[in-house]
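Structure below; questions to follow.
Just one protein chain is left out here, and the rest sit where they should.
Going in written order, the chains are labelled A and B, and every chain counts its residues from 1.
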Amino acid sequence: MTQHDSGVTFGYLDEQTKRMIRRAVLKAVAIPGYQVPFAGREMPLPYGWGTGGIQVTASIIGPDDVLKVIDQGADDTTNAVSIRRFFRRVTGVRTTEHTTEATLIQTRHRIPETPLGPDQILIYQVPIPEPLRFMEARETETRRMHALADYGVMHVKLYEDISQYGRIAKAYDYPVMVNGRYVMAPSPIPKFDNPKMHDAPFLQLFGAGREKRIYAVPPHTSVVSLDFEDHPFEVQSWDRVCDLCGADDSYLDEVVTDDAGGRLFVCSDSDYCAGRRAAGHEGPAAASAAGAALSETMTAVSREADGEGTP
Amino acid sequence: MYVAVKGGEAAIDAAHAQLADLRRGDRSVAALSLDQIRDQMALAVARVMAEGSLYDPDLAALALKQAWGDVAEAIFLVRAYRTTLPRLAATRPLDTARMVVRRRISATFKDLPGGQVLGPTFDYTHRLLDFALAAEDEPLAEPPPPAEAPLDPDMPRVTDILGADGLIEPESDPDADNPDAPVPDLTREPLTFPAGRAMRLQVLARGDEGFLLSLGYSSQRGHGGTHPFAGEIRMGEVEVEIIPEDLGFPVTIGTVTATECQMINQFQGSKTKPPQFTRGYGLVFGFNERKAMAMSLVDRALRAPDLGEPVVAPAQDEEFVLSHADVVEASGFVQHLKLPHYVDFQAELDSVRRMRRAAETGEGADS
Partner (left out) sequence: MDALALSSSSSAAPAPGLTDPVFDAQRLFRIALAALSRPGTVHPLPVDLDPPSPLTPWAGALALTLLDLDTPVWLDVGLDTPAVRDWLRFHAGCPLVATPEQAAFALVGRVADLDDLTRFAIGDPEYPDRSATVIAQVAGLEPGAGWTLTGPGIKGRARLSVDGLPSGFPDAWAENAALYPQGVDLFLAAPRHLAALPRSVTVEG
């Protein structure tokens, strides 16, 4: 562990704030999927950029933790780098890009491809915690619906999709039913990731800073994506593999390489992709000029993050 | 040739270096001192203090300097600093009747005890650029001559005068039965609805000036009209008091400059209850009449349900107003759209492509 910046408290938050958030986290765990209001603090990072996840992480992290931060599945996206750097500064804890090494993983929009274990906690950054918000804008109304488990508006919305598009159009932030009681927003993860939440061996915590809500899914809890018998839930699939590592089981990002229709499809999980390439796997475009350029940049950023960063 | 772009720590450091360089600008121009900002950009400082919820002109000046004069960014800096400060005590309510007034006007009475005090105001300036100020050696203006007679120290509030005759509703203290009840603190507890007036006023006091101005304006144009009269606007210095636990009596810990607006609105009454005017209240740190007046309009509009009026306009809708009044929240969430959304966009792209394929082939979309 490196020394944290002595000018700030460990974890940035004062002890009273941490206790308030810790109490909210315990309530959230006791009522899976229910959104616990908490007195979110103003963080030195902007609302909408992970302040909820940051406050949850800051309240639970300790000197023995190893932290991984991802955005879009990648450790090398700018905001993930910025948040990782924030925690290095205010806690001094070890950070890592390797999913298997981390005890805490703060994420925006993805669940890692590498399965997590019981000693890991996944902390999601959440922009809009209320799954019913775009059907009913009023908090007073959505609270009442949750209280009564009255999820009619959600079913109507999904059914309208089917009649209009022939399918449920929701492709990310796809609503789930938790422990058979609360409909919950899984945060804007692609629905590809939804099945990873069900009966997971690890604890999942969700922090929405601007909306001031914390919620949770304990390990081994039922998380069911909403669907209809004649329109069962299905996840995205590709008829191609990762162009760099050849993975056929990971969520792919599309990279535009020229203005003549050139595309690369690569793993959104940068650690998963790097691990496969290090193990000798090679995708169809790994040797192309664009593939090599992309691969090299990812490796360069990864070297930076592994060390203390380039000053 | 394709070059992949990724944002590592080096890129972030380079961005910060460029930012610092541009903030300082041309090195041959003297740097701004905090004294200059605090004293000569005092209204910007006041706005940063008000929306930053922290009365500290020096820190507000520093924030403005660091933020290149971007008021919203400066407010954010002050808020992030404020949140780390300990809470030592809750002050007693400001007694604005005892304000040392620099300006005090009423639009409802031609004259009143204490008189109308025009004081410093832009109101009657003709908005002509003063090119004399552009000269390098700005001539030092003579300080204004002292007032012929000192201001009347007894300057009762217009609403108190009306209140004495029962012509305006009494100011309702929600905790009148329990004066020791803790004041809710927006920054220490989650905002839930209905919020209650104390919490509402806190949100409005630090709410975005532009947002409140537009909402107040909309209520004047009939979207939740309240028939307002500016009963009184006063600006000056007011003492801040606390009651230390070991003393048991109030002591003054300092003074703040504040602007207060008491708006007198649409009367209400019935066969059994004689008609009375109703109140809208605005109070803001520093000299800022626009904000205080807008706040008092929105406060009154938000009282609609309490006064038995139908809620039909945005300015009357508590959840809508309070959820969107904060400049730090709004700025953050609007600008978060700059963050990568590759994954969710890819999910949408995949959906749209599948649906287009299905439409082209005329097959079921699920295939």
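Throughout what follows, a residue touches a chain if its C-beta (ideal position, glycine included) is under 8 Å from a C-beta of that chain, and two chains touch if they have at least 3 such contacts.
Every value quoted in this text rests on a predicted model; they were computed, and no experiment measured them.
Listed by label, the shown chains that the missing chain touches in the whole complex are A. Summary of contacts with the chain left out: across A:G92, A:P218, A:G246 or A:P284, the touching residue is A:P218. Touch with the hidden chain on the side of chain A covers residues 9-11, 15-16, 18-20, 22-32, 34, 36-37, 60-63, 143-144, 146-148, 179, 181-182, 199, 201, 203, 217-222.
Definition applied: only the chains that are shown with their structure count from here on.
Within the complex, the chain A residues that touch chain B are 8, 12, 14, 37-44, 46-49, 51, 71-73, 76-79, 81-82, 85, 108-110, 127, 138-140, 165-167, 169, 171-173, 188-192, 210, 212, 231, 234, 236, 251-255, 257-258, 262, 268, 289-290, 293-294, 296-298, 300-301, 304-305, 309-311.
Residue ranges on chain B touching chain A, taken from their complex, read 1-13, 76, 79-80, 82-84, 86, 187-194, 319, 323, 328-329, 331-336, 339-344, 346-351, 354-355, 358, 364-366.
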